[in-house]
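Encoded as structure tokens, here's the structure I'll be asking about.
Only a single protein chain was left out; the remaining protein chains are all shown in position.
Chain naming follows the written order as A, B, C and D, and within any one chain the residues start at number 1.
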Amino acid sequence: GGSDAKTDTANASGLEKTKITIGALPIPDSAALYIANKRGFFKKEGLTVDIQVVQGGAQAQQGLFGGSLDATQTNYVSTFLAASAGNKPKIISDLYQATPNSFNLMVAKDSSIKSPADLKGKKIAVNSLRNIGTLSVTSVLKTHGLTDKDVEFLEFPFPDMAGKLEQGVVDAAWMTEPHLTAVQKNIGAQKLADTMVDSTADFPIAGVIVTEDFANKNPKTVAAFQRAVAEAQKISASDRKAVEEILPTYTKGIDAATAAVITLGTFPTSLDATRLQRVADLMLEQGMLKSKIEAKSLLLGNSG
Amino acid sequence: MIGRRLLDSKPLCGALGAAGLFCVLEATGRTGLISPIVFPLASTVLGRAVELATDADFLLDVVSTLGAWALGLLLTVVIAVPAGFVLGTLPRAETALRPILEFLRPIPSLALIPLALALFSDKFDMKITLIVYAATWPVLMNTLYGLKDVDPLAKETLRSFGFGPLSVLWRVSLPSTAPFVATGVRLASAIALIVAISVELLAGGSDGIGVFLIEVGGSPDAMVYIIATAIWAGVIGLVSDSLFVLAERRIFRWHTARTEVV
Amino acid sequence: MNRVLRAAGRLWAVPVVLVVWELVTRAAEDLSFPPPTTIAASMYEMWLTGPAERLWLTEAALENIPASVGRLLAGWLLAGVIGIALGIAMGRLPLLFRFLDPLVQFARAIPPPMLLPFFMALFAIGPRMQINVIVFGIIWPVLINAGEGARLVDRQHLDTARVFGLSRGQRLFQIILPSAMPKIFAGLRVSLSLALILMVISELVGSTDGIGFQLLDAQRSYDLPGVWGTIVVLGVLGYVLNSAFLAAERRVLSWHRAAKQTT
Amino acid sequence: MLEISNLTHTYGSGPSAHNALGGIDLTVAEGELVCIVGPSGCGKSTLLRSIAGLLRPTGGQVVLNGSPVEQTPDNLAVVFQDYSRSLFPWMSVADNVSLPLRRKGMDKKQRKEAALEALEQVGLEGAGAKYPWQLSGGMQQRVSIARALAYRPALLLMDEPFGSVDAQTREELEDLTLRVRGHHNMTIVLITHDIDESVYVGDRVVVLSKAPAGIVGDLRVDLPGPRDQITTREHPDFVHLRAEVGRLVRGMRSQPASASQ
Partner (left out) sequence: MLEISNLTHTYGSGPSAHNALGGIDLTVAEGELVCIVGPSGCGKSTLLRSIAGLLRPTGGQVVLNGSPVEQTPDNLAVVFQDYSRSLFPWMSVADNVSLPLRRKGMDKKQRKEAALEALEQVGLEGAGAKYPWQLSGGMQQRVSIARALAYRPALLLMDEPFGSVDAQTREELEDLTLRVRGHHNMTIVLITHDIDESVYVGDRVVVLSKAPAGIVGDLRVDLPGPRDQITTREHPDFVHLRAEVGRLVRGMRSQPASASQ
């Protein structure tokens, strides 16, 4: 567990806590965490990091606020939702950012839907309701003169979406890699729209958060963690091969061949309040947030 | 004649049944009745299941889940059986606690995961707690119904010899309820396995069958993995149940000898 | 009047628990554990702020609760009928037992959420799929208990039936079924509360209404009082269903209670 | 009607096996009333269960009306020794009695009438609506007798049917049995521990030896006229037969194999 071992403060680097339990999802977003662990960046900072696999950002956050995790990977939409519910997350590292064609809206091979405008009254699969999927799809709908009231969002796991498209249970599916590649190959699904354009272009996706309490009590540990992740992010950002290599080690589903062909997002090397503010603003605009949140207030440090 | 003899063998019959089911599923996939994209072919799944058996990561996960399952089930019995006896024999305790129990009972353990995540800092403790919570009900219910089924004359016999309520409980109610309890434990055993895997899946962690499912969850063919894993879950259930039944046969010979189909 | 007092006497533990809970959560101030009053307020908000002509029920209440309860009851009844029929058949027919028991033991150990894809493949999504998931998830206690109950009928009873030449149907309905009834009821009761759980599970994927959907929605919106409120509704629903079940059981098993009574 | 040849039965196997029947040969003619007496635990109930097809004997065979008994034969009724466990606690007394009558093609009303009549015959008028567990031991036993008599079987097997009732009721039930037998030409096999009773109701008395049970005596009871509780029991032949049966039962207890008729 995360709350055990208040380790001696008298260790070499003066860290308040040398053992950290962090939650991570088995998706490309968390590549840097694994790279940092594998290449010893954490160790160099005097940290021992235990990466726990979690199924989704929301559960990870519950683990974080409940105390079973010290830190966790999470997407920003969840983070802002949690903050608006009264929780006190602190974003300490940025991990992943969308690129063109990294999150697309897909339709079946012979679908009559040719443009997002045709989606009126249709069903759309997303991996989680009230999250990035609905946010980005809604923004695409908006540019085509529709609102989220014009469609029905259904929650399905990514791997199930191909079957749902094939069965006709949903008319479109919002997907990401490696499922995008697979769904095109397996059932000849067509891209209807890239959802990371206009107001969601280069959209920030995921980062690492801790609780405010943890950040206050362990400033040095957090700083050390940030340094290690930043070093790994630099590698991810500049060396696609490094990412391709690490992916199959922590996701059973992405083998080397798949890793080589999928469209990856980018790995930002700094934590930037202005960029993250776009997420909060879009959420506010779409009514996912009741009041404005200053992204800056959630950031900790500006190293990245 | 030999055919008849062969049909007396339970493993053989079971294997025949399983083979039949396999053929039906394979046929629905091959004929396109259900597209393999929507639901994978039986042979694909079986192949993956066999592969998993040699996957060291998977085996470690299985061991971890089984550990939690066994501990959870043990605690369940230790808690639920005495609780059942208290509620079943002290009407006052029952009436006082009934509203709360009946309120708690239907709350899905899985719905409690978010709250449990907030309550427990240790995933293993949380897993055990939720297993015990979910597995307790069938054992408790069967214990209560078993107590109602005790022959009153048997109890009176012991009472007439001057034994106190506790002795009657221990020497009459307990043994005669035991077969009911055993059925409850068999039910609980499958539920415990289900909860163990589900908690791992929903709460995450570093090992366990459910964590394995998360790890494969990002894969486009996650469904093949999931169903292959489900097969192993089923096999574990089948094996453990057979062991339970074997034990029951030995312990409750007095019960079956008087009742069983001849 | 007396009955009201007695009922109140029986429920004394409820207010005690509520007050303790309120005090503890107010003291702890943990966001994850809102006090009961906050939960109650959120429940009121969710379900009881509709127009007066609809008895103040909100759209969410009218849409989600009946849909869920309908599927739950359909699934439970179906599981009851199939479970009792199959269980008794397996309990009385050794050959059938040998063929099906391994499959049963196999199937019931598979976590129902893992089989969602299978049911979705068969039934797409919607009430049919959800009812099937419920049936699959809750049939086992009834089936196993009915099987054990039917297998372990007092031999003297069966001998008597055989001697008097009772037909198969008579043996089934007059002897085996009543004998197995106590166990069947134990199974049905466990199943009823499992049905609530499975109802939630079946509404977590690809659904658009139901209490489970509302729970998911509250979770997704980080609305913890809402999450708690939904759980409370599940508890209340379970309590109501169980009370109705017990009332029915008292009628059906009256002989059993009386015959097994000591002074 | 009933031919039993070289019937043997062994319970269990291995060292704990118990040989209950050691080769029984017995023929019962149609309409005959045969009483079986023998020491406790010798194998009388075992024999009865074999005739009823409830027990597959380990050797020999039972032939009823020309065909071997494999399953429970048709048109048979049994009054079990453990009568209380042979009544169904979930049914009223009247339902318990009328249940088997469905097979006779009676409709509901007829069944009910027949049940109430039979209950009245055994002295249980007014108990029809009660449940078995609301009755005393002797009353339960009479319910199970009423059930068997109402059924009017071709073959009636009774295992100590009058053990739990008082002396006068017992005599009434004995006479009832004789009367019903006469009216409906039943064949009856009746197990009893009461030697007087065996001679009073039986056309024949068969005496079994201690386990493994074998037949050590088979006496024809030739008493004049219709049986009557007072005159028959005073008849010298009755007194003589009863002493004879008593001697067989006792005799063979002390020197098992030597006694024989």
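Basically, a contact is a pair of C-beta atoms (placed from the backbone, for glycine too) under 8 Å apart; a residue touches a chain by one contact, two chains touch by 3 or more.
Note that the coordinates shown come from a computational prediction; the quantities given were computed from them, not determined experimentally.
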| item | value |
| --- | --- |
| Omitted-chain contact residue, chosen from D:Arg85, D:Arg103 or D:Arg233 | D:Arg85 |
| Touching residues on chain B - with respect to the absent chain | 151, 153-154, 156-163, 171-172, 175-176, 178, 252, 254-255, 257-258 |
| Residues of chain D (touch criterion as defined above) contacting the omitted chain | 11-12, 16, 18, 37-45, 81-82, 84-85, 123, 129, 134-139, 142, 159-160, 163-170, 193-195, 246, 249-250, 253 |
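Everything below uses one rule, namely that only the chains that are shown with their structure count from here on.
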| item | value |
| --- | --- |
| Chain-contact steps, minimal, separating chain D from chain A | 2 |
| Inter-chain centre distance, chain C versus chain D - centres from mean C-alpha coordinates, in Å | 50 |
| Per-residue overlap in chain D, given as positions that touch at least 2 other chains | none |
| Shared interface positions of chain B, touching two or more other chains | 38-39, 114, 118-119, 201, 223 |
| Interchain contacts (touch definition) - all pairs | A-B, A-C, B-C, C-D |
